[in-house]
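With one protein chain removed, the remaining protein chains of the complex are shown where they sit.
Moving on to chain A:
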Amino acid sequence: MFGLDKKDLTLLLVVALLTLLAPFILNPFPTGSGLAQFNAGYPDLMQRFVIFGIFAIGFNILFGLTGYLSFGHAAFLGVGSYSAVWMFKLLSMNIIPAIVLSVIIAGLFALVIGYVSLRRSGIYFSILTLAFAQMSFALAYSVLTPITNGETGLQLTLDDPRILGASATADGSIPVTNLFGLEMRSAVNMALGPWNFTFSAGYYVCAVVMLLAFYLAIRIFRSPFGMMLRAIKSNQNRLNYTGLNSRPYTLAAFVISGMYAGLAGGLMASMDPLAGAERMQWTASGEVVLMTILGGAGTLIGPVLGAGMIKYFENIFSKINDNVLHGWFAWMPDGIEDLTVTLIHPFIGKGWHLTLGILFMLVVIFLPGGLVEGGQRIMRLFRRRKATEDDQTKAKQPAE
């Protein structure tokens, strides 16, 4: 089905199931309970999970397949956001034209930047993309203020023209982003016993887009084009010696991954119609690198896992404070309890970046394949143990 083999189809279906049921899965704790703060099932965060998932999937098409490490990918995300907000300002609050425009503009940007940057490889490529992204960031912050609104960030106002929509709603407020009338902000609450689940229209739009993007990524991974990209990663010289010009392929990969970033930026603006220059800063580019590596570069599901994990850390892990810790370790004797809390303190709350950095280093050092490789190793371990047990039982059987 869908032109996928059985394994990929299973993966796609599992991902689809997980994203569509995310409001349940991410809300395992009853609302009133002490653990409710670990619930990640609120629309805002779930949207970020899938949007950064798209961003990371796109980055992975470039880095995971061709091995070109771009340190300036956030520029495309920022460009996408700006174009989407401009579409909301000028045309209408429908998200379709906004997202289409953001993908196209990001694609064009990627074409120009990629054309120049891909003339070099290795560290030079990383520095070139970094330089371009920092340039875009600096320009968006200063000179391009008429387009980007500088430090304040681009926002909707009441006197925007919005040719196909209304400048303001009947009660005089700024209209809300929508998909043919379905407002992105609308949500349905479902109380089920002590649990409270929120189903947001915005989340489901993002989720469907992400599934499409994921499907497309699988197709790219399995296509002859994808094989060509992998060949570039494993040995570009040999490819060149066989008479193949690899640049069109890398450029195509760069543009596709830029368009993914633009799509993520457009979606981000569709959920919350703002765009700021800080989305383009190189730390933001670094974040998507972290996500992809943490999850597992070159694997299909890895980047999505990584994106989810980092966003979960950023929003949930950072909320743990000393009081919560004291609550957890209350069963210990007082002195040890205080000691434990003091020991853990630097790693939680505002220190979540530290934990993330350490985790990232550990992954790079010991698990170059990321969390996915970790999972595979554990699986293999179990399988091997089972296999050896089987062998033993077989060996014990008397020969006939």
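Methods note: a contact is a pair of C-beta atoms (placed from the backbone, for glycine too) under 8 Å apart; a residue touches a chain by one contact, two chains touch by 3 or more; residues count from 1.
Operating definition for what follows: contacts and distances are computed from a predicted model.
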If you look up the hidden chain in UniProt, what protein name do you find among "Spermidine/putrescine import ATP-binding protein PotA", "histidine kinase", "Glutathione transport system permease protein GsiC" or "Amino acid/amide ABC transporter membrane protein 1, HAAT family"? "Amino acid/amide ABC transporter membrane protein 1, HAAT family"
Return the single residue from A:Pro30, A:Gly286 or A:Gly374 that touches the missing chain. A:Gly286
Missing-chain contact among A:Ala22, A:Ala40, A:Leu130 or A:Met184 belongs to A:Leu130
Considering the whole complex rather than only what is displayed, give the residues of chain A touching the chain that is not shown. 67, 69, 116, 119-120, 122-124, 126-128, 130-132, 134-135, 138-139, 141-144, 237, 282-283, 286, 289, 293, 346, 351, 353-354, 356-358, 360-361, 364-365, 368
